[in-house]
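The complex is shown incomplete by one protein chain, all other protein chains being positioned as in the whole.
For chain A:
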Amino acid sequence: MIKQRWGLAAALVLSAMVMSGCGKTAGTQDGKQAQAVTKSVEADNAGKKDGVVVVMNVSSEPEAGFDPAYGWGAGEHVHEPLIQSTLTVTDKDLKIGYDLATDLAVSSDGLSWTVKIRDDVFFTDGGKLTGQDVAFTYNTLRDTSSVNDFTMLDRAEAIDDTTVIFHMKHPYSIWPYTMAVTGIVPEHAYGPDYGEHPIGSGRYILKQWDRGQQVILEANPDYYGEAPKMKKVTVLFMEEDGALAAVQSGQADIGYTAASYTDLTVPGYGLLDCKTVDNRGFNLPAIPSGSVSEEGVPLGNDFTSDVRVRRAINIGIDRDEMINNVLNGYGSPAYSVCDKMPWHEPSAKIEYDPEGAGALLDEAGWIMGSDGIRVKEGKRAELHFLYTAGDSVRQALAADTINQLKKLGIDGQMEGAGWDTAYDKAQTQPLIWGWGAHTPMELYNIYHTMEETGLASYSPYASQKVDQYMDEALAESDLEKSYELWKKAQWDGETGITQSGDIPWIWLVNIDHLYWVRDGLKVADQKLHPHGHGWTIVNNVDQWSWEP
């Protein structure tokens, strides 16, 4: 019986191999034919091609529809809402520019923002966009429970058709970044089914939404700005394998992919490599062990509570080698959670220095033992790295980190964990995290202490000075000046969260976002992408074009 089964298995494998062999030759022939066909079609309507088919991952589909009140544009992957206009926009360097707004002014106490808006904007149903619509949008969003954070907004008030005042509960200097992802909805056409039938004043109109499958967007003919070059945008939602199949069969123009697929060549397609702030790094608990939180979660780690150990780990990791090993070269070294953002402190960058790292560990009293692992007072230098199970990139980063730390005399183990337990375990051990937002609030939430506990939320750390700079940054009325304060929180010359400071987090890499792109499709320059593959790729789809 067993023999028979093995025979069957062998037959199965054989037939699969034969099938794949035949298929491949047939595929190339077919591919050529298909190419010939597309070429002749292209020749027929040269210059007329003005649509694009984009494949995104399944989680990019907004379950609750295209309603800004339920997170469209905001959340895990911030992006421009396309269908609706926003007051401000972020440019390529993540500085603030104007869309609907014509002027922004904030009071000196930071408690009221006065925004002037354009007078020539209409919704696609013909209604005029006024200050009342803006105020209605913000007040509605404040009252709905979604990923948009409006807890700092007291109320929005329309003074007249072109002026809106935002009354804040407390100063919030980075408000323009919130405005950049908040789509304005029409008060006269807003209701429970708005998400399925959105009306906006943006570059595109939602033509059709086949739930679970695709979204079809068409250029808004009455758009007040520059007319979109891409007249029709079709977005498909597929798993990673499906996305690859869509590209290989020539049915999509651009599809997301991962570094592990980059060895493939797809005829007629090239690889687009988008730079990101989608970083990976790990936390190091900065307080000694022994205490527990209110919920009974143990806090702190005796090894990493010594700042010299944390500094040694930071300079003891060769990030370039890691990028080659883990990401096939598709990434950039990360030295902070916000590399290249306007609020990023450039001195966070450090050089790889294994000797310096060793010296720091020696100085901290961790002496190299006979087995190549350092010891201090009978304790071994050990770290237990956690990664979220099922995420192969984080797993590989954990493994590579452990390998590199071995050379410094630090022993490491790794363990997969689910998000249900990971948050708690990270209070005592390093966890491989992924961050990367288009707002400095992330910096705040990672490093600022919480009122109730007096410790930062994701990894125990506390610094009054850092807290103070970030609070001042939020209270600052001038956005440009607030950048300086965010930078000071990272390093002010004496203290901060960088190498010469407390360094409670180690940043490893920024992961490039990769896409297969059909030859001839010109994808406009991308902003630094935030965390996660998603709608950000089509932020400027209106400026994409097909080369003749």
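The definition used in the following text is that a residue touches a chain if its C-beta (ideal position, glycine included) is under 8 Å from a C-beta of that chain, and two chains touch if they have at least 3 such contacts; residues count from 1.
Methods note: contacts and distances are computed from a predicted model.
Its record in UniProt calls the unshown chain "ABC transporter permease", which is the match among "ABC transporter permease", "Glycolate oxidase subunit GlcE", "Chemotaxis protein CheW" or "VWFA domain-containing protein". Contact with the omitted chain, checked across A:Gln251, A:Ser291 or A:Gln413, is made by A:Gln251. Listed residues A:Met230, A:Ala437 or A:Ile511: the one in touch with the omitted chain is A:Ala437. Annotation for chain A: contacts to the undisplayed chain at residues 8, 11-12, 16, 19-20, 23-24, 26-27, 30, 34, 51, 53, 58, 63-65, 70, 74-77, 145-147, 149-152, 195, 207-208, 210-214, 216, 232, 234, 236-239, 241-242, 245-246, 248-252, 418-421, 423, 433-437, 439, 441-442, 445-446, 450-451, 457-458, 530-532.
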